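With one protein chain held back, the other chains of the complex are shown just where they sit.
Per-chain numbering from 1; labels A, B and C assigned in written order.
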Amino acid sequence: MNIPLLSIVTFLPAAGALLFIFINRKQENLIRYTALFISIINFILSLFLYFNFNGQTAEPQFVEKARWIGYGIHYHIGIDGISLFLVLLTTFLMPIVILSSWNSVKDKVKEYHIFMLLLGTGIIGVFVSLNLFLFYVFWEAMLIPMYFLIGIWGGKRKIYATLKFVIFTMFGSLLMLVAIFVLYSIFYKTAGTYSLNIFDYYQLVLNPNIQIWLFLAFGLAFAIKVPMFPFHTWLPDAHVEAPTAGSVILAGVLLKMGAYGFLRFALPLFPDAAKKFIPYLAVLSLIGIIYGALMALIQKDMKSLVAYSSVSHMGLIMLAVFALNMESLEGAVYQMLNHGLSTGALFLCVGILYERAHTRLIKDYGGVSRQMPVFAALFLICMLSSVGLPGLNGFVGEILCLFGIFQSSKLLAILGVSTIILAAAYLLWMYQRVMQGPLENKKILNFKDLSLREIGFLVPIVLLMFFMGIFPKPFLRKMDASIEHLLKQVHRAETYVVDKEAYIKPSLKISEIDINQNTKENRTETEDNE
Amino acid sequence: MAVFLFILLSLTCIGSILGMILSKNQAHSALYLILAFVCTGGLFGLMSAPFIAAVQIIIYAGAIMVLFIFVIMMIDIRKGLSPERKKWILYPSLGIGLVLIIELIFILSNTLVPSKAGTIESFGSPKTLGKVLFTKYLYPFEITSVLIIAALVGAIVLVKKKEEK
Amino acid sequence: MIPIYYFLILSAVLFVMGTVGFLIKKDLITQFMCVEVMLNAANVAFIAFARSASSLNGQIIVFFIITVAAAEAAVGLAIILLVYRQKKSIKTEDSSLMKG
Partner (left out) sequence: MIDIFWLIPLVPALSTLILAVFGEKLPKKYISFQACGAVFISFLISLYSFLGLLKVSPEEYPIVKNLFTWIHSGNFQANLSFQFDPLTAVMALVVTAVGFLIHVYSIGYMAEDRSYSRFFTLMNLFTFSMLVLVMASNLVLMFVGWEGVGFCSYMLIGFWFEKHSAANAGKKAFIVNRIGDAGFLIGMLFILVYVGSTEFSNINNAVAGGSLSHGLVTLIAILLFVGATGKSAQIPLYVWLPDAMEGPTPVSALIHAATMVTAGVYMVARMNIFYTTSETAGSVVAIIGAVTAVYAGTMALTQNDIKRVLAYSTISQIGYMFIGCGVGAYAAGIFHLYTHAFFKSLLFLAAGSVMHALSGELDMRKMGGLKKYLPYTYPTFLIGAIAIAGVPFLSGFFSKDAILTSAFAQGQYFVWILGILGAVLTAFYMFRLIFLTFHGKERIEPEVKKHIHESPPVMTVPLAVLAFFSVIAGYIGLPVVLGKNVNWFDRFLAPIMHKGHEAHLTIGTEWLLILISVIVALTGIFIAYFFYLKKPSVPHTLVRRFPFLYRLLYNKYYIDEAYDYLFVRPTLKGSEFVYDKFDINIIDGAVNGAASGTGFFGKVLSFLQTGFIKDYALVFLLGAVILLGLLIF
């Protein structure tokens, strides 16, 4: 296929944002419809990615390569079975969040949608980059629209929250940048050419002592993003202050970037160090599960409750990632999608309530079900998906995760099972206090049930929840090969022979083409300099 | 002859700049500076750059300095003449200047200047310069025009008095 | 033929004079003139090198420097005027909004 489909999917939102230059800012509805149209087109295009994706191979697909800056810095994108679904999740959520902020965003509508679309490109870019430099560029670029989305359209403490979010993330990613430099120079020393291609780096056999530092640098960046305990405090603040759409994207996709980073970079690049640190990381994840759930139990603000539930759910995902076996990794990836849907949907539900009552405090609600039966039903389903009720998507991911974890460590799995009790406790309690009970707040009497637009963005999520709960096969089969391959990479650790002289084994083979290509480029560049 | 001319021009140049610095009146300073620019223009002529010399005199001594003088006219000069509060800054400045010139001369004395024998007759003539300018340096040249427009617009926008609401 | 070093030394002297002038003058306009002197010093050096290297590049660069200087002067003077309007003064001492 000659159409650069993946590039189109990646850059269509950004191109759409560019289109807004030609739209008068007063035509707010035109702006909204344009943004919605672009995001829907993008989703449809990304479906082609899914249908043309070959689940039999672990090789990256839809690969596109172009020379960019040189010295190993190239435009190199492609997707495998893991990133495919994260891209799909992003493109799926984009129209939904645009639809969700139809009425709630009233000022600076143009800028809002520009940032939203740019954010889409940034996130998809992170998932498709195969060049570390490109990855880093997207990783940082995506922060900027998010910064503005929270900082401009946020709540009362938006400046505090957005700064905390950005600085937290920056702090981690700077260390990652240093680690990328180190990798870059090590690769140059060993292979004699410049490269930032992660497939070249997978071939590197690094000295375990260096791996430890690199792993820590990468791991910290990703752990903050996930967020793992104890780096989680930016999350509730950012969620509480962010506009609904921001929260949905934040919880739905941004957090997955951390877990994705572990899967794509930290674990396969530094298998020895990973082996060393996994016990500690697993314990941190477990603490995250229980700690997040307990904190969620006592939150008074619905959004921070859901935010802490994210900490808990992401803890389970990370625990599954660190269990490193087939079932746990598939479960983790699947659970990432589930979490994106269910937590995103919960934030949407909170947003729907907020639009009506302008408060997020649980105590201001009560008995909403009677006024809004349709909403009550949809909210319930979203909640149950988060609780992991069988038949809905959450269960499939949860059971795979738990089974995988159990194979690696019985104790951790048994303690991790507590999540199914605690999740039920905090979510049902919230549901009871908000939706059930006598109707005390007179304001609620004026609540209207869902509008067609609101049904329009909740129902697709709910349908997908059912679909993923009953037919997980189309998802799992596409990721089999990639995850198997990933496992092979991580488990190659034992093959390293300690050799202080060289970082690299003599048998190292870097794809010939790449070397030739790089040297050729170097030559032309030096010529230019003369 | 040429050496004599050089010494004359350079001394005038240095002298007028000294005058510019020491004069208390900005208008005088500006006039001194025009003189200095004219002298540099002459020096350029000595270095077989007749076109640049012309540009120097027309644009620098002509256009730019006229701008300066206009601005000076628009400003109440007496306000600028109140005594400086931080007198001490003179001494470190002179010290730094001294060190700087020593350093520069030291560098110059150690610099091997490239010299290519056999200069062409027409070197630096408008024709040759024009050829290079519109072939090799075409893009920079065009871009400068954009720059000048931008500066023009910028200056107007900056200075334009905002309408009172 | 005048030795190239004469020009270079002149360029250095002009440059240092511009620098010192910038430091010791107290009004924005004269300081700005000193900056022009420094630019000019660079021009002299460029012309000299162009001559000795028999390359027109140096002259071209001077040409561009003059153009940029013109643009710079326009904008710079406009800013000075603005400062004057705001502060009724062009003494640098009177503008210290950037104090931390």
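In this section, a contact is a pair of C-beta atoms (placed from the backbone, for glycine too) under 8 Å apart; a residue touches a chain by one contact, two chains touch by 3 or more.
All figures in this text were calculated on a predicted structure; none of them were measured in a lab.
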Touched by the hidden chain, restricted to displayed chains: A, B, C
Options A:Leu402, A:Ile444 or A:Leu486, residue touching the unrepresented chain: A:Leu402
Touch criterion as defined above, residue of A:Leu86, A:Val128, A:Leu476 or A:Val490 at the omitted chain: A:Leu476
Contact with the hidden chain (one of C:Ile2, C:Leu23, C:Ala53 or C:Val75): C:Leu23
Which of A:Ile8, A:Met170, A:Ile210 or A:Val417 contacts the chain that the document leaves out: A:Val417
Contacts of chain A with the absent chain, listed as residue ranges: 164, 167-168, 230, 232-234, 291, 294-295, 297-298, 325-327, 330-331, 367, 369-370, 373, 377, 384, 389-391, 395-396, 399-400, 402-404, 406-407, 413-414, 417-418, 420-421, 424-425, 428-429, 432, 435-439, 470, 472-473, 476, 480
Missing-partner contacts on chain C, residue numbers: 19, 22-23, 31, 92-93, 95-100
Interface with the undisplayed chain - residues on chain B: 86, 89, 92-93, 96, 99-100, 103, 106-107, 110
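Operating definition for what follows: only the chains that are shown with their structure count from here on.
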Chain-level touch network, classified as line, ring, star, complete or other: other
Maximum inter-chain contact count - chain pair: B-C
Inter-chain centre distance, chain A versus chain C - centres from mean C-alpha coordinates, in Å: 53
Distance between chain centroids, defined by C-alpha means - chain A, chain B (Å): 57
Residues of chain C engaged with two or more neighbouring chains: none
Multi-partner residues of chain B (each touching 2 or more other chains): none
Residues of chain B touching chain C in the complex: 2-3, 6, 10, 13-14, 17-18, 20-21, 26, 29-30, 33, 36-37, 40, 43-44, 46-49, 51-52, 55-56, 59-60, 63-64, 67-68, 71-72, 74-76, 79-80, 82, 84-86, 89-90, 93-94, 96-97, 100-101, 104-105, 108, 111, 113-116, 118-120, 123-124, 128-129, 132-133, 137, 140, 144, 147-148, 150-152, 154-156, 158-159
Of chain C, residues touching chain B in the complex: 1-2, 4-10, 12-21, 23-27, 29-30, 32-34, 36-37, 40, 43-44, 47-56, 59-60, 62-64, 66-75, 77-82, 84, 88-91, 93
